[in-house]
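Following: one structure in structure tokens, then a few remarks.
All protein chains of the complex are present and in place, except for one that has been dropped.
And then subunit A:
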């Protein structure tokens, strides 16, 4: 009996470590490597030249609830359910957006309730709400908080308000739930 316990101890602890990792990644903080240069120069500024990726920690707890214009978020992309995109929130529910791209099917759009309009900082190399429209907050994975690697770039991810090539008319009051969805 004593030996069985000894043999079971290591697999149990390994499993517990894995389960703890999932809990932390889902509820507290999730690290991601930023691929692509769509967030140049804020994140992965050398990506197009050297391929060097910034490692950023995204906070999970309540991330989608208190979002402001200018915050950087990670979200499951609407066109590929296994892919995470990292973009900046430039408009929140109730704001009117005139998309920078003339390929967008609407001249202007009011961001629906529980949605945000996201854009990459580098407008020449980004696929964002100008292509797929506003995204639901239910798709949000986390809110960018710190660059942790490479070490020389260690520091907070700044929230930059009004960084967009699209025209945003901000709503003065927070939008309320539409009656038909109560």
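We adopt the following convention: a residue touches a chain if its C-beta (ideal position, glycine included) is under 8 Å from a C-beta of that chain, and two chains touch if they have at least 3 such contacts; residues count from 1.
By definition in this document, contacts and distances are computed from a predicted model.
Per UniProt, the protein behind the absent chain is "Signal peptidase-like protein I"; the candidates were "Signal peptidase-like protein I", "CCZ1/INTU/HSP4 first Longin domain-containing protein", "Late endosomal/lysosomal adaptor and MAPK and MTOR activator 5" or "DNA replication complex GINS protein PSF2".
Checked against the full complex, the one of A:77, A:145 or A:159 touching the unshown chain is A:77. For subunit A, the list of residues touching the undisplayed chain reads 16, 18-20, 22-23, 26-27, 76-82, 112-115, 136-139, 177-178, 180-182.
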